[in-house]
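With one protein chain held back, the other chains of the complex are shown just where they sit.
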Amino acid sequence: MPITRDDVAHLARLSRLALGDEELDHLAPQLNQIISAVAQVQEVAAEGIPPTSHATGLANVYRDDEPRPCLTSQEALAGAPAVEMQRFKVPRILVEEG
Amino acid sequence: MHELVKKTAVELAAAVSAGEVSAEEVTRAHLDRVAAVDGQVKAFLHVAADDALAQARAVDAKRARGGELGPLAGVPVAVKDLFATVGMPTTCGSKILAGWVPPYESTVTARLRAAGAVLLGKTNMDEFAMGSSTENSGFGPSRNPWDLAKVPGGSSGGSAAAVAAFEAPLSLGTDTGGSIRQPAAVCGIVGTKPTYGGSSRYGVVAFASSLDTPGPLARTVLDAALLHQVMSGHDPMDATSIDAPVPPVVEAARHADVSGMTIGVVSEFSGEGYQPGVMSRFAEAVEVLQSLGAKVVEVSCPHFKYALPAYYLIAPSEVSSNLARFDGMRYGLRTGSGSAEEVMAATRAEGFGPEVKRRIMLGTYALSSGYYDAYYGKAQQVRTLIIRDFEAAFGQVDVLISPPTPTTAFDIGERADDPMAMYLADLCTIPSNLAGNAALSVPVGLAPENGLPVGLQVMAPPLADDRMYRVAAAVEAAFDSRRGHPLLDEAKGLEA
Partner (left out) sequence: MTVTYEEALTRYEPVFGLETHVELGTRTKMFCGCVTTFGGEPNSQVCPVCLGLPGSLPVVNRMAIEYAIKIGLALNCSIASWCRFARKNYFYPDMPKDFQISQYDEPLCFEGYLDVSVGGEVVRVGIERVHLEEDTGKSLHVGGATGRIHGAEYSLVDYNRAGIPLVEIVTKPVPGTGADAPEVARAYVTELRDVLRSLGVSDVRMEEGSMRCDVNTSLSVAGSGVWGTRTETKNVNSLRSVERAVRSEIARQAFVLDNGLRVRQETRHFHEESGETTSGRSKEEAQDYRYFPEPDLVPVAPPAEWVEAVRATLPELPSARRARLLGAWSLAEGEYDSLRNAGALDVVERTVAAGSSPADARKWWMGELARRANDSGAEVASLPITPADVARVSALVSAGTLNDRLAREVLDAVLAGEGSPDEVVAKHGLAVVSDDSALLAAIDEAIAANPDVAGKVRGGKAAASGVIVGAVMKATRGKADAARVRDLVLERLTA
């Protein structure tokens, strides 16, 4: 089932990308092309095959509860677009936390 | 061209350690070369000239004090611009990170510094390592030193071009779907994707966490092995790092012997879409290996044909999450006005290029509720099947070989707005990323039809990285002696 331009607009919102009409027009057919290509995985007979999220096979990798040096607040804030009261200044937040 | 820039890393480190040449002289020679040719190649995004000279002088001072020098003493290294480096910007080829200077150092570059390497600067790349040509860089493409109208491959295209253009003997790249091996192949150099977990990802800006693998690029197999050895090993800062000794890759690279080895040719990687010159060079490499005493057999890996679609579900899914943090709140670009939500969306729309946006949206789609099982979940099962294909193959053969990429370097602009065509460049490299095993590309000559370099991919089981160096060293030696000189001597793109 091809994805519509509205679907693409929805994906853009979910992805926090403010895309213009032109970009959406351009992206929709490309995404459709890619999605129909990757949908090939669905033809693989994979019943009973466990998924692999990681190839290493590692498990139980932990660190000890030992403090390590932190950055200074100056270092932490050095790249910030805006700072006030030693905090990251961000625009007003509309939605409530999830 | 200064004679120092033609030397290998092994030669340079030995000369600096012996006091035959100073690290500063070596660094200056390379900086001069960068100044002379990088206007054409555009391999670098940032040349850290003063910083590099200071690092070199520190190496010289250490030698003067009688201190023991590391294995890369005074050797210049070009660093792909997604390794966090203190004092040098780290942009990942993206406008969203333009000018960002990390307050911390990646494990790999820290190890290089400790080994006496001189970090020359940061190299161009496809934005956040997504691409096969460097055309997706937010700062313009790099050029192939063999032909400036061609791409140098990608995503580690700047790193490959820098080494091929003699701007540095070594460079660092990362390989998520072929991003070291494919540019190495099309630039006529050696490039390795170590076993996943063999080289630390700490401080390497993530593209697809379960696939990203830092690795070396070099002009010779031995140099690649040397950098591989120095940069690798367990890192407690990376939970996916393997706590095991580094395979003896340098020793293997000095042991160019394949007699008695069984080498498998992946039968799925040939046929339609493969350039004739790529296949004829591959056939020649098979002959060479047989003449050196290896037994070559054909091996089928039936699920490899699903590797590309599985990869283009898994990697974008991880991308959609990994790149969420670039939202203009804490670092990097901030643009737009209004609420935080609006500023985030405007910043990301302006800061990211088209390929990154495509993959973010593709990944968002693949992980969405209702689609997860059909796409991401299924791709993870395909991953298991590909691992099983490898296991079965390595039950019969010591290493697998194939072309690293179906074609030689293509024209800049040729595939720029055709994502599917671009994705095909990684057809042969992706299975090893999904399975996490080791793989490299070593030059095997030029395609007769266009005179551009062709590589040979050698794949080895996880943690058997040394095995593929033995094969690559044998191939390199055989072709060099047949030819009478290193392949790169024939590169005509630069007349500087």
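In this document, chain identifiers A and B correspond to the written order of the chains, with residue numbering beginning at 1 in each.
Heads up, the rule we're going with is that a contact is a pair of C-beta atoms (placed from the backbone, for glycine too) under 8 Å apart; a residue touches a chain by one contact, two chains touch by 3 or more.
This is a predicted model, so every value here is computed, not measured.
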| item | value |
| --- | --- |
| Residue of B:Lys42, B:Arg201, B:His228 or B:Arg470 in touch with the missing chain, whole complex considered | B:Arg201 |
| Given B:Pro71, B:Pro102 or B:Gly138, the one touching the chain that is not displayed | B:Pro102 |
| Contacting the left-out chain in the complete assembly, out of B:Phe139, B:Tyr331 or B:Tyr469 | B:Tyr331 |
| For chain A, the residues touching the chain missing from this view | 14, 16, 53-54, 56, 58-73, 76-77, 84-93, 95-98 |
| Positions on chain B where the hidden chain makes contact | 82-84, 90, 92, 97, 100, 102-104, 106, 201-206, 208-210, 236-240, 317-318, 320-321, 324-327, 329-331, 340-341, 344, 364, 367-369, 372, 376 |
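By our rule, only the chains that are shown with their structure count from here on.
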| item | value |
| --- | --- |
| Chain centre separation (chain A, chain B; CA means) in Å | 24 |
| Chain A contact footprint on chain B (complex, rising order) | 100-101, 103-104, 196-197, 210, 236, 239-240, 242, 303, 306, 309-310, 312-313, 320, 324, 327-334, 336-346, 348-349, 352, 354, 357-358, 360-362, 364-366, 368, 374-375, 377-385, 387, 419-420, 434-437, 462 |
| Residues of chain A defined as touching chain B within the complex | 3, 8, 11-20, 23, 26-27, 30-31, 33-35, 37-42, 44, 46, 49-56, 58, 61, 63, 71, 75-76, 78-82, 88, 90-95 |
